[in-house]
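Here the complex is missing one protein chain, while the rest keep their positions.
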Amino acid sequence: MIRFESDYTQGAVPEIIEKLVETNLEQTPGYGTDKYCMSAAEKIKKEIGDETADVHFLVGGTQTNYIFIASALRPHQGVISACTGHINVHESGSVESVGHKVIGLPSEDGKITAAQVERTVKDHYADPTFEHTVQPKMVYISFPTENGTIYSKKELSDLYAVCKENDLILFIDGARMGYGLASEKNDLTLRDIAALSDAFYIGGTKVGALFGEALVITRESCKKDFRYIEKQKGAMLAKGRLLGLQFDVLFTDGLYHKIARHAASLAMKIREAFLTKGIELYYDSYTNQQFPILTDEQLAKLNEHFVSSYWAKAGDKTAVRFCTSWATPEKDVDFLIEKIMEL
Amino acid sequence: MIRFESDYTQGAVPEIIEKLVETNLEQTPGYGTDKYCMSAAEKIKKEIGDETADVHFLVGGTQTNYIFIASALRPHQGVISACTGHINVHESGSVESVGHKVIGLPSEDGKITAAQVERTVKDHYADPTFEHTVQPKMVYISFPTENGTIYSKKELSDLYAVCKENDLILFIDGARMGYGLASEKNDLTLRDIAALSDAFYIGGTKVGALFGEALVITRESCKKDFRYIEKQKGAMLAKGRLLGLQFDVLFTDGLYHKIARHAASLAMKIREAFLTKGIELYYDSYTNQQFPILTDEQLAKLNEHFVSSYWAKAGDKTAVRFCTSWATPEKDVDFLIEKIMEL
Amino acid sequence: MIRFESDYTQGAVPEIIEKLVETNLEQTPGYGTDKYCMSAAEKIKKEIGDETADVHFLVGGTQTNYIFIASALRPHQGVISACTGHINVHESGSVESVGHKVIGLPSEDGKITAAQVERTVKDHYADPTFEHTVQPKMVYISFPTENGTIYSKKELSDLYAVCKENDLILFIDGARMGYGLASEKNDLTLRDIAALSDAFYIGGTKVGALFGEALVITRESCKKDFRYIEKQKGAMLAKGRLLGLQFDVLFTDGLYHKIARHAASLAMKIREAFLTKGIELYYDSYTNQQFPILTDEQLAKLNEHFVSSYWAKAGDKTAVRFCTSWATPEKDVDFLIEKIMEL
Partner (left out) sequence: MIRFESDYTQGAVPEIIEKLVETNLEQTPGYGTDKYCMSAAEKIKKEIGDETADVHFLVGGTQTNYIFIASALRPHQGVISACTGHINVHESGSVESVGHKVIGLPSEDGKITAAQVERTVKDHYADPTFEHTVQPKMVYISFPTENGTIYSKKELSDLYAVCKENDLILFIDGARMGYGLASEKNDLTLRDIAALSDAFYIGGTKVGALFGEALVITRESCKKDFRYIEKQKGAMLAKGRLLGLQFDVLFTDGLYHKIARHAASLAMKIREAFLTKGIELYYDSYTNQQFPILTDEQLAKLNEHFVSSYWAKAGDKTAVRFCTSWATPEKDVDFLIEKIMEL
């Protein structure tokens, strides 16, 4: 069976494994203060063009999301998110567990608009008893979204403008950042992402690393004392070197982007195959996740060779997810396409 | 100006005030261990026909809601509520502040159905990654709802049956309990409420008391150590006598129900007046809150004499709320009706 | 039996009761926005000489303590307190329940010193792994302390100077503020208290009111959005008028101080009686709480007429607490003294 169910079924790019082997018995200080973390942070800051940014390396995505949110908000403040946002659906209530409401806005494609955010804030303060409702203070978006869609530069700029006008913090979940940037429809660079948000993270777990997310905080008021809270929530890796080393490798010679393009281009081949067969897609994704809507018979046939993941019922058909990743071999995709064509 | 904006603009029924004056210098032990609290609890237990219930007297509704929820749930568990539920909208995120997600279900009239709850639970466990989403463990409803509507005995029985089948805790917010029970459309008694839920509270603040809510816990597994948590959250009144005394008065000779019927019958007169004038109602309420949909001109005219509260935009009209209470004089209602008739 | 066990066994001063009766059916807006709250706040601001202070009226002491702390601290910050401080011992873990460690410092008499605080902060930052320990950010003291002792103007000035140097917030629990100010040993005014702290509260529950504490926030950075958090934690009384009215009465014509002096002077008579009989005191208190160390026989004799409260074992004797309050009749004290003299 070939697994297309997610983009984290395998280990890490060979360059990372080699480096792990090579440095295994090297002695370094702990908790992210070693030279590998320093070097990786420098490379990221150089790429985004902001030497004053703070870069922290955490182990996973849920962790990064809720710890940054806990660090940045006061008790009465909530975070606006698409109702489909990962923090609102698939993190077991982590944001609420640190005391904050996720204010879910309706979304068809996983994105939210500047106008939606503006209306939410205006409505809040228009209510004479506004102190009886949660104060919107942060906007959380994912790039790409959980549905594979991406924000354009125009959309992100508008969103950030509304955030700045209303003193909201804009935070971008980049668990699949690489795959979003590598999309043929994308017009944003990592530098743009940094300039058009207050904080964001660059996902490693799904894009080439064994594990690890690089949180980048650019807004001055959100930087202070983050490490205390990272430690408190159990997210400060004792052997921090393991995180630094992985991002150091990924941000050397554009490796992160190169492996992401590999996944994105394979996903486009799968997309084309489904469309060629007249199979509709649940979301119009140009990134590494594809969501075909299959009949029971079609699904059964594909299930003979491939693992996909269930997404949603769509009438009497089923939407499932096929993911490519940095590790997907081209031949596996070709075999999948062959089987799609036989449907 | 006559205030119809809410049902808590005034003090307490004269019987309570008299008793406060009379007992002012009496010495009692603190924290709800005095004879007035005992007596009030006994009267409530007698009325609901459950001698084993635990009765706690708290100061306000938000407090009662979130403290009971905090006491009953483990960290990963959430509470199902109508999206319009008070805990989901008007308590500044108190439930989230103690770590729990409010799982909002769509509702037109403020109520949720047994079928909705069942589907939510079934969907949760049908997901193979259910541990990544908040576990539904409690159902919160309001009787009457924030919109003035009430559950029938059949609806509540169905809801409780689904809760029992799925090991969910059913908790009823009774901030306006009296007014719901006094509705001409109501077919439930307080005894039914107790038999068809795991915990509920009897609102005093809006129904005759200066302040105070009587939380009744009937489910054995929810009783343990509640007082610790009540104290921890700052809800254990030092001079607990003040709460016991008020409920003791309210539950003597059916006073609580008598004053509620007064408010309910005045509300029906207001309702009839609006309907007679062809003014539509935003919710079909048969309790003490009425929600007429007014033109700007109509609203301006009523605003000359009365304070109502803004509820929602309804096209180019506005839905506002008029409340009656135990304290509303019949003459004020007659004057309001006179002005409605002049619209 | 005459109760001397605490200073909150009875209702309120007659002036408050009269005002409650008189205003009972007056209609006011809710949640502390009424004219009584405004008036009471003005009187308090005038007395402390700070027109820019924020004054909030809450129901009880535990509530006031933990809500202010929750509002002022970020997740990794803790509050320094005497190990005997009320928040560290008798509030069921309320401060921890909102996420913060109470950093307990040793104390014999209930007070902590500027030097202790300074050392705690210096030690924290001297540790190279300081991010692995809770950051001290607030200092909590009680005036008078739980043991009846008081800070001198010099001691408080020194403490506040250290707080300012180290950017710590100084918060004073004034549950018994009146009795501290009324002590014959006291050299502080309420105006001094306000000038030498960032926030404090004036206790009503124990000093003349049915319930209620007036929180005064003087530090600009601690003022923002407090009401949201007050509401979230269930501490915003619907009929806020009840709180405003009580403090308005207490701060009219110096009533608050007058009734406190009554209690303090009676306590001094009790103190003298014990000392005259050669009975040692557990703490050297010049406020309304007295802690005689009694033999079993002495205690048994006093228990025939009076209720006191157990405090601590002291060898084979027992320290107990006798409290006076605004409500204590002089004749009860005379009778107590008579019985002390017979020991």
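First chain written, first letter: the chains are A, B and C, and each begins at residue 1.
Simple rule for what comes next: a contact is a pair of C-beta atoms (placed from the backbone, for glycine too) under 8 Å apart; a residue touches a chain by one contact, two chains touch by 3 or more.
Nothing here was measured: the structure is a model prediction, and the numbers come from that model.
Undergrad: Per the definition of touch given earlier, which of A:179, A:211 or A:291 contacts the omitted chain?
TA: A:211
Undergrad: Check each of A:77, A:92, A:145 or A:324 against the chain that is not shown and name the one that touches it.
TA: A:92
Undergrad: One chain is left out of this view; which of C:26, C:42, C:96 or C:332 touches it in the full complex?
TA: Of the candidates C:26, C:42, C:96 or C:332, C:96 is in touch with the missing chain.
Undergrad: So one chain is hidden, and I want to know which residue out of A:8, A:57, A:200 or A:251 touches that hidden chain in the complete assembly.
TA: For the chain that is not drawn, the touching residue is A:8.
Undergrad: Counting contacts across the full complex, list the positions on chain C that touch the omitted chain.
TA: 75-76, 78, 89-93, 96-102, 128-129, 131-134, 310
Undergrad: Could you pull out which residues of chain A are in touch with the chain that's been left out?
TA: 2-3, 5-6, 8-12, 14, 17, 20-21, 23-30, 59-67, 91-94, 97, 205-206, 210-211, 228-229, 231-239, 242, 327
Undergrad: Applying the definition given at the start, please give the residues of chain B touching the unseen chain.
TA: Listed in rising order, the touching residues are 31, 70-71, 74-76, 98-99, 129, 131-132, 135, 225, 227-229, 231-232.
Here is the rule we use: only the chains that are shown with their structure count from here on.
Undergrad: Could you grab the centroid distance between chain A and chain C? Build each centroid from C-alpha atoms only and quote it in angstrom.
TA: Result: the chain centres lie 50 Å from each other.
Undergrad: Between chain B and chain C, what is the gap in Å from one C-alpha centre to the other?
TA: 34
Undergrad: Can you tell me which residues of chain B touch two or more of the remaining chains?
TA: Residues 91-93, 97.
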